[in-house]
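All protein chains but one are shown in place.
After this line comes chain A, so read on.
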Amino acid sequence: MAMIRAGLQRIANIFSGPQGGILSRFATNLVPVESKPVPETTKDVIAACNKLIEQNASRNFAIVHLLGKQWRITDGDLLVVEGYWPPNIGDKLTLDKVLLAATKDFSLIGRPLVQPGLVTVTATVISKGLSHTRTHFKKKRRKQFMRINFQRAQQTILRINSIEIANKVNEAPKNVF
């Protein structure tokens, strides 16, 4: 069994070895990627980003994950969240699952989340209520079958107060959770 696995491993290595494997030649007609690191440029980019954050030049937006859906939000947005959700009116929340945060000049892409503490999204629950009535109506022709039901879903309206990006891009993440 071990031999078979070793053999498979070798075959896999041929196809996807260190330099991209032999298949990479068919993948693209571009020159192979140079993988040498460019630390100076990286540092410059990060410094530039931190400076931009400090200047607070443009408004931020973020993509957050909330109740199984992803929302693109910016300051002052209203979100209508449908379904059962415990928070009450007036509750102040921080939305922690930030998948992506960006300004006019740069984007922070999370893998899958942006590191905790870097982006702070605060929101307030401003109303809780019910949606409009949805009619669930079924009918079968010539079969004397007809059913009607009415349903209203719970709705929570959220106001996004602020989206703040701290100017510590590339600092070591602190494990808050």
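Here is the rule we use: a contact is a pair of C-beta atoms (placed from the backbone, for glycine too) under 8 Å apart; a residue touches a chain by one contact, two chains touch by 3 or more; residues count from 1.
FYI, contacts and distances are computed from a predicted model.
Not shown: a single chain whose UniProt protein name, out of "Phosphatidylinositol N-acetylglucosaminyltransferase subunit C", "Large ribosomal subunit protein bL20m", "5-demethoxyubiquinone hydroxylase, mitochondrial" or "Ubiquitin-related modifier 1", is "Large ribosomal subunit protein bL20m". When the whole complex is considered, the residue among A:L100, A:V125 or A:I165 that touches the unshown chain is A:L100. Although one chain is not displayed, its contacts with chain A can still be listed: residues 15-17, 20-21, 23-24, 26-28, 30, 33, 35, 37-38, 41-42, 61, 63, 65, 69-72, 99-100, 102, 107, 109-112, 134-139, 146, 148.
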